[in-house]
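In this view, the complex is presented without one of its protein chains, the others remaining in place.
Letters A, B and C mark the chains in the order given here, with residues in each chain numbered from 1 onward.
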Amino acid sequence: MNGRFAAVLPAALLAAALLVAGGAGAQSPDAVRIGVLADMSSLYADLGGPGSTVAVQMAVDDFGGSVLGKKIEVVSADHQNKPDVASSIARQWFDEKGVQMITDLTTSSVALAVQEVARADNKVILVNGAASSDLTGKACAPTSVHWTYDTVSLANGTGAAVVKAGGDSWFFITADYAFGHALERDTTAVVEANGGKVLGAVNVPLNTADFSSFLLQAQQSKAKIIGLANAGGDAINSIKQAAEFGIVAGGQKLAGLLVFVSDVHSLGLQTAQGLQLTEAFYWDQDDKTRAWSKRFFDKTHKEPTMVQAGNYSATMHYLEAVKAAGSLDSAAVIKELKSKPIDDFIIRNGHIHDDGSLVHDMYLYEVKKPTESTAEWDLYKLIATIPGDQAFKRPRGNECPAVKG
Amino acid sequence: MSRRAGLWWSIALIALALAAPFLFYPVFVMRALCLALFACAFDLLLGYVGLLSFGHAAFYGGAAYVTAHCVKVWGFPPELGIVAGAAAAALLGSVFGWLAIRRQGIYFAMITLALAQMVAFFALQAPFTGGEDGIQAVPRGRLLGLIDLNHPLAMYYFVLAMFVVGFAIVRRAVNSPFGQVITAIRENEPRAVSLGYRAERYKLLAFVLSAALAGLAGATKCLVLQFAALSDVDWTTSGEVVLMTLVGGVGTPLGPVVGAFVIVTMENYLAQAGSWVTVIEGLIFIVCVLTFRRGIVGVIAPCLTGRAAAPPAPEPSPP
Amino acid sequence: MPDLLAVDGLHAWYGESHVLHGVDFVVRQGELATLLGRNGAGKTTTLRAIMGIAGRRRGSVRFAGAELIGLPSNRIARMGVGYCPEERGVFASLSVEENLLLPPPVRPGGLSLDEIYTIFPNLLDRRRSQGTKLSGGEQQMLAIARILRTGATLLLLDEPTEGLAPVIVQQIGAVLRSLKERGFTMLLVEQNFRFAATVADRHYIVEHGRVIDAIDNAALAANEAKLHDYLGV
Partner (left out) sequence: MFSWLHIAMPPAPALFAQLLVGLINGSFYALLSLGLAIIFGLLNIINFAHGAQYMMGAFCAWFLLDWWGIGYWPALVIAPFAVGAVGIAIERLLLRRLAGLDHLYGLLLTFGLALVIEGLFRQRYGSSGLPYTIPAELIGGKNLGFMFLPVYRGWVVVFSLTVCLATWFVIERTRLGALLRAATENATLVQAFGIDVPRLVTLTYGAGVALAALAGVLAAPIYQVSPLMGANIIIVVFAVVVIGGMGSILGAIVSGFALGLIEGLTKVFYPEASNTIIFVIMALVLLVKPAGLFGRAA
């Protein structure tokens, strides 16, 4: 190879790199971008995932497609439940792609990582999929709002109602992960505050397929209530196997602390019947929820989960706040969001606290018996409505500096 | 490679490396550089000693945890935090190596996997690691008390320097007499032993060096992304580094670097493809194994630089 | 007697290295021919190339009139070629009897198990033991015995006497002679031409991947000097 030709290829490589880089940076500056950062492909893809993108797009369309004279664009990505992937996507979105707000953020480790990015970049995140109350506790950030639910509200919802109904002795099957421990910790506090007691708990590694050993331990504890402080496939498998081992038939009851309508649909009523759980939203609440859910169903062939609905609600309120503030500035938008009550057909009687938690009504549901159900997605009956100040009351106080100091 | 072509390639790559933060998103390039160093460290073992470790995430992630803890909780400056991380990885590597080095092939891979799983378990259970939330919000701090690493460019050139140091150590090790001995051991261990080399000692040394460099990569990554998390020590991370090396080309100087950049780019851009990520990734691996067995560098580089075929053993050439 | 096996211009490669450079010879029906030559001359490769397990090959190998080049080894075996490899190839994870019964019958006319045990009484006694627990001589007997059942008419035997005590070598010689009486055609690879002389009809000398000479057994004594030269003994 002669010397002159030898220089051509390296030079071409450089030129190509410049072109690629130039192309990547060419973002039209006059659009408002909303990022949906979700688990698209793994454990939690059904409760958020592509459905979350659909919900956010619906909100954008319903809002009219533009704000402050700029077009609104929705971008989405799969964080694969890896905080490092999530964090670098979020940084790039904020720094390069002009993304103003990120929503969904299923799984706590991802939400916590992205929250730090948002804090550093002074951008807004509205968390819908992660449960950990640490997001508004010791890790709270000024520009983030925890929208739909957190471990505290789940604990208050299911914990208090079940104890009041006589389920005063508990045994926990806990996912050996921070959100599992947080659920167990918060529920334990609620149970004890309501006069119940916790007889024991077993920490189960994530993605354990077989729960029979743990169910036997729960059975032997003679506790009236077996609290399932887990999520996704773990929750599904533990409920399914509890039915197989005759736990419910033997007189003990299951309390699902983080169970979604998609999980119940997947399990089927035969297996899941009688399970009590707390949700922020159910498609069949009233005419408005049914109408919106029908539109969602037409696009996805599934009824929305509270995470997906929460993404719609969060996006809508964010856009309204941007419009009211007349600015995309994070502080101004958050100030606007916090200044008004949050009340739509998804989030009822809500307002945002200084720590970033959105306090609103939660609902305790019981899964119907197969005979009570009239349609494929007719899954829940309402047991109680839990007012926001009860649902989001932290039994052990809040470590968020913004609240303490 | 003709001397001339090599020179031009070197100039182009150095120019690209220096200009990258102005062309591409810096955090993306930094993350890719960390993983590239990780892959180079791994390839030192696979490509030159012929040992497939399936537990390298333990060093990468372990160092990230140590650095995160040192910097965030104990207030170490960044350079000391990185040294602490790499040193911890080297220590861990000497334990792993001491236990595993006598085994070969799949059994070596499995012992390293088993030990790494124990490290992952420790990372989940130990109180200071923050469970699956990891150690978040690790401060980048000031390098040597002078340079503020919160500035993206400062951080980028720091990461680039770390990468160049690590890469140079790998090349130096491979091209030194030590490198020739380990290659000889890979080719024919009994013969190397009969020539009086203490094969296990050399292999152990290579393993510890590889672990330390993987630790350097993990520690640097921890400062870039400002956290250490469970996914860093997960076995899938060990699998990922195997893939990067294979996709790029085992035992080629630039192969692991190219592989790392390809995989990170894929991960980054495919993430926008939503739920099709794993399907596309899987297809790429299948195609690679069926058609690109010597990796991108092993197949393409000879065409670009005018060599007939990749040489069986890598020869010294600057990046 | 017609040619049962005719090898013509056979080339073979292991990877990049060209090992056989045009081997020509024939083995007639009912005959015992040997391939003699030094280490590395290409004798074993010739057997493997006939059997279709030597990597890439070119040329012609005709067995009973049919071309073998291009066929996979299992098809070649099915045509009636029995192969007894160097190092015997006795399977460690199989018992003696399982080893014996392993090669499938390919055509009628093979020996029955009883006949085999009559020829090799040792194997009957040890038929339940693990194949590789046998002594070297017994393993060699087993390796030969198992291709007698199948009905193969041509036996390819790769150095059956290697590393065996003289008394065992004598026994093997007796076995080969009796097989010849039963009508088997055999191609034997040997280094030990003194042994070969006691059993064979004809000898081919292999050197550098070619057959360079053919000597009738009867003419062996007359050609001893030449043979010493070829084999370097």
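Keep in mind that, in the parts below, a residue touches a chain if its C-beta (ideal position, glycine included) is under 8 Å from a C-beta of that chain, and two chains touch if they have at least 3 such contacts.
Values in this document were obtained by computation on a predicted structure and should not be read as measured data.
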Which displayed chains the unshown chain touches: A, B, C
Option from C:Thr46, C:Thr150 or C:Thr185 whose C-beta touches the chain left out: C:Thr150
Of C:Val26, C:Leu102, C:Leu124 or C:Ala197, the residue in touch with the unshown chain: C:Leu102
Hidden-chain contact residue, picked from the options A:Gly166, A:Gly268 or A:Gly326: A:Gly268
Contact with the hidden chain (one of C:Ser17, C:Asn39 or C:Ser93): C:Ser93
In subunit B, positions touching the absent partner: 52, 99, 102-107, 110-111, 113-115, 117-118, 120-121, 124-127, 235, 239, 242-243, 246, 275-279, 281-286, 288-290, 293
Touch list for subunit C against the chain that is not drawn: 51-53, 72-74, 76-78, 83, 85, 89, 91-94, 98-99, 101-104, 106, 147, 150
Subunit A residues that touch the omitted chain in the full complex: 41-47, 49, 176, 202-205, 207-210, 212-214, 216-217, 219-220, 232-233, 236-237, 240-241, 244-246, 250, 262-263, 265-268, 270-271
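Here, only the chains that are shown with their structure count from here on.
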Interchain centroid distance [CA atoms averaged], subunit B/subunit C, Å: 53
Intercentroid distance (Cα basis), subunit B paired with subunit A, Å: 34
Centre-of-Cα separation between subunit C and subunit A, whole angstrom: 74
Of subunit A, residues touching subunit B in the complex: 1-3, 6-7, 9-11, 13-14, 17-18, 20-21, 24, 40-41, 45, 49-50, 53, 75-85, 87-89, 91-92, 95-96, 108-109, 112-113, 116, 119, 132, 134, 139, 176-179, 181, 206
Contact set on subunit B toward subunit A in their complex: 2, 4-5, 7-9, 11-13, 15-16, 23-25, 27-28, 31, 124, 130-134, 136-137, 221, 225-227, 229-232, 267-268, 270-275, 277-278, 304-306
